[in-house]
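The structure under discussion appears below in the form of structure tokens.
Of the protein chains in this complex, all but one are displayed in their positions.
In this document, chain identifiers A and B correspond to the written order of the chains, with residue numbering beginning at 1 in each.
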Amino acid sequence: MSASGEAMNFTLKVWRQKSAKDAGRFASYEVSGVSGDMSFLEMLDLLNERLIAKGEEPVAFDHDCREGICGMCSLVINGQAHGPERNTTTCQLYMRRFKSGETIIVEPFRARAFPAIRDLAVDRSAFDRITAAGGFISTNTGSAPEANSVPVAKPKAEAAMDAAACIGCGACVAACPNAAAMLFVAAKVSHLSLLPQGLPERERRVLAMRKAMDAEGFGNCSNEYECEAACPKGISVSNIARLNREYARAALFFSDHLESGSS
Amino acid sequence: MTLDSRVPSGPIEKKWDKHRFDLKLVNPANKRKFDILVVGTGLAGSSAAASLAQLGYNVKVFCLQDSPRRAHSIAAQGGINAAKNYPNDGDSVWRLFYDTVKGGDFRSREANVYRLAQISSSIIDQCVALGVPFAREYGGLLANRSFGGAQVSRTFYARGQTGQQLLLGAYSALMRQVGLGKVQMFTRREMLDLVVADGAARGIICRNLVTGELESYAGHAVLLCTGGYGNMFYLSTNAASGNVTATWRAYKRGAYFANPCFTQIHPTCIPVTGEHQSKLTLMSESLRNDGRVWVPKKKGDARAPESIPEAERDYYLERKYPSFGNLVPRDVASRNAKQVIDEGRGVGTTKLAVYLDFADAIKRMGESAIREKYGNLFDMYQHITGENPYKTPMRIYPAVHYTMGGLWVDYNLMTTVPGLFCLGEANFSDHGSNRLGASALMQGLADGYFVIPYTLGGYLTRGSLPKTGTDHPAFRQAENNARGRIDKILSVGGKSSPGSFHKKLGAIMWDYCGMSRSETGLRKALAEIPKLREEFWGSVSVPGGGEEFNQNLERAGRVADFLEFSELVVKDALERRESCGGHFREEYQTPDNEAKRDDANFSHVAAWRYQGAGAEPELCKEPLAFENVHLAQRSYV
Partner (left out) sequence: MRCFLEVLQSSIAKKISVALAGILLVGFLVLHLAGNLFLLAGPQAFNGYAKHLADNPILPAAEILLAALFMWHIAAALVARVQNRKARPQGYENQRAKGGRTWGSRSMTVTALFLLAFLIIHLKSFRFAANRSDLYALVMKDFQNKYYVGFYVLAMGALALHLSHGIQSAFQTFGINHPRYTPWIKRAGVAVAIVLAAGFAFLPVWALVTGGAR
């Protein structure tokens, strides 16, 4: 059985920052009466309820689905993106994982490309801009061929699905010592280049996404593999290898000329 | 006031084709002169925005989250239906149509449902072309499974993440249009009011959730794709941001709200563990294929499940429904769980759960077979509860999952406000009083990819709209309205958090307007909701200001709307003196506790019209005719 019986107490060191312009600092809070069945976010809810009761401003943090799929929740907990557990988002991290009496440090995802909004909430729209640059297959509504007209080998479809499972949370960036966004970009490039439907735009896509990624100010990958370790969906760094490969192939052999000649 | 559903004439198979031909086309060169505002980026909003931008319209898109990809469609697990008949097991457009009308317990509009079934195939084609990695067979072709008790295998799926993959497909199409400059994306925006000028929807007022500023956007048409309102119950499978705000404000501007009391409860969710609970997590219904549902025969039996002997267990679904057993439909399974719990036979520390036991299945098929079939679900359960379902039975409980009700729309998906369209879960359209599994995803994408691109053009060519910019007085009025409401919330300065009111409202709704409803309960709710609302306006506490990122203020605004809307839900439930689908009135049941419809008096859509603050809303009825599917009583005994 779970530790739901005994109430736990924690000291939280939480990053407070009123706005992007504010310098920010840590504030300490004692949270008592925490049940092991609470998720980390429910524990923060409890803290916020108590802060509101005292008329203080609650801690801002992003969340939505609370079931590990929307990618909205974030947090670096005791120095680890999404906390100590592997393959887990913060919203699916339960307090039974912690020891009563512990001090827990809670920080936002930190990266230049993820500017601060308030407290623990940051702006991850850089990912949307990277996607807008090339993370798609250009198929207009209505122009699709019959779904079964293009068979896809099962192992390829499965590998594409593995990569497509990325929830766009940004933990890879937060955990990467270089604040690199390679795992996120690699997941999308892999997903789409593994499928026959994605092949016509294969080169354009990887070149454009690389460019957009660098323009956002993410760091360079040096194969630290912390991204994979922190990724709540277990996206493998083998996707980064594929990205490197796809990129090299496109950079060396792709010709704009062929492209523009026909347009 | 009569409601004109604008269903085209002719045989049902020909209606949509005929209608598409009858709709006037917008001159391609003129499309870029039209600004379309799309609120919401779930399956409905993303697919609509991408498709319209690609036709040449200028599209502005709004969503609450920091990225359009995070709309709650992302959470759908099971799959999406389509009448492809790949398995050659007898499916057809007609059968999907029939199943949906029947599953909806005869409270949906036949013509809409038929169109949905017709379009379903193209949705799959489109999604595959966009790179959705659906499950496949070894031969490389698409795999199907049967879902939610359907007799044919027509469900397409991408592991347990179908909604995510479909949404990412639509999102990528949307982002492509953003890259091309045809769509302007506005994230972290909350629509707070609809602007109606000269009798047509011409814009919206949004709050920029980061800066707190109020922003006005003008356009030639507004599409609400803002999802369902299940969050009214506080605990549900919906995301935290789920709300009724956008549709409720539209209602107050003249859009009718249809069948608000039609809500769906899903039987297999992970139960509540305590006061702190903020959300209920759904577990796939497929678990009921092998799990056996039971509770102890004795009230308040606190023994561990393993030590309760076989003879003292009540496998109540198998007992009451010998032929369907544990596979009865969602509403029946949910209601029966509530019944045994109300009798004091619930299990677990909170007593708000029943067992779903796999011991027999494990004995029969072996643990590894079970692991192969349900491994990820079992892991999820263990992760959340800390219990090992291979060793001890799962505990499950029903939870609010989907809302069939929504803004009333005609065949063109237009509300009663000209130029205001409503798509996806936010409208009331296709599911009647009960939605079949894997049909919501289908509807959202049908609306966005394949219906609105035609019907919007029909509206825009109907007559010329006057030039209306954000300097129109209607914008100022709506903006002041929104600002007034925010200021009012901030000025209360009480002691209780918005969340605490949300919780209380949820309890009232769940107890009196949840899985089963009765006249006395509903009247009680009708007495308690206004009290709670008053309490809210007297003592809600929202620290901080309006001109900043203030999540508590957002929450307060949504709760305030739920506190008004819930009253309408209860009224609707009270008014519908019959049981149908997800709406179960205790007074109206068959001898074997089944929902008893009253087709003579209630074969209609109940659409409510706002008549001003404090005034009773007017009930308008759209009669439903069943010309193609014959009315029948459901029975599962």
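Keep this in mind: contacts are C-beta pairs under 8 Å (C-beta built on N, C-alpha and C of every residue); 3 or more make two chains touch, one makes a residue touch a chain.
None of the values given here were measured: they were computed from a predicted structure.
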Missing chain: touched chains present in the view: A
Contact partner of the left-out chain, one of A:19, A:78 or A:140: A:78
Options A:179, A:195 or A:235, residue touching the unrepresented chain: A:179
Touch with the omitted chain, as defined above, among A:7, A:53, A:199 or A:248: A:248
Positions on chain A contacted by the hidden chain, ascending: 13, 24, 26, 76, 78-81, 84, 86, 105, 107, 110-113, 175, 177-180, 210-211, 213-214, 217-230, 237-238, 240-248, 251-252
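Convention: only the chains that are shown with their structure count from here on.
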Whole-Å gap between the CA centroids of chain A and chain B: 27
Residue numbers on chain B that touch chain A, as the complex places them: 47, 50-51, 54, 65-70, 72, 74-75, 84, 86, 122, 124-131, 133-142, 158-159, 161, 164-165, 168, 171-173, 175-176, 178-179, 185, 187, 210, 239-241, 273-274, 276-279, 281-282, 349, 383-387, 449-450, 453, 495-497, 499-500, 541, 543-544, 548-549, 551-552
Touching residues (chain side chain A, partner chain B) in the complex: 1-4, 18-19, 35-39, 41-43, 45-46, 48-49, 51-53, 55-58, 60, 62-67, 69-72, 88, 92, 94, 96, 117-118, 121, 123-125, 127-128, 131-148, 150-154, 157-158, 160-161, 164-165, 167-168, 191-192, 195, 197-198
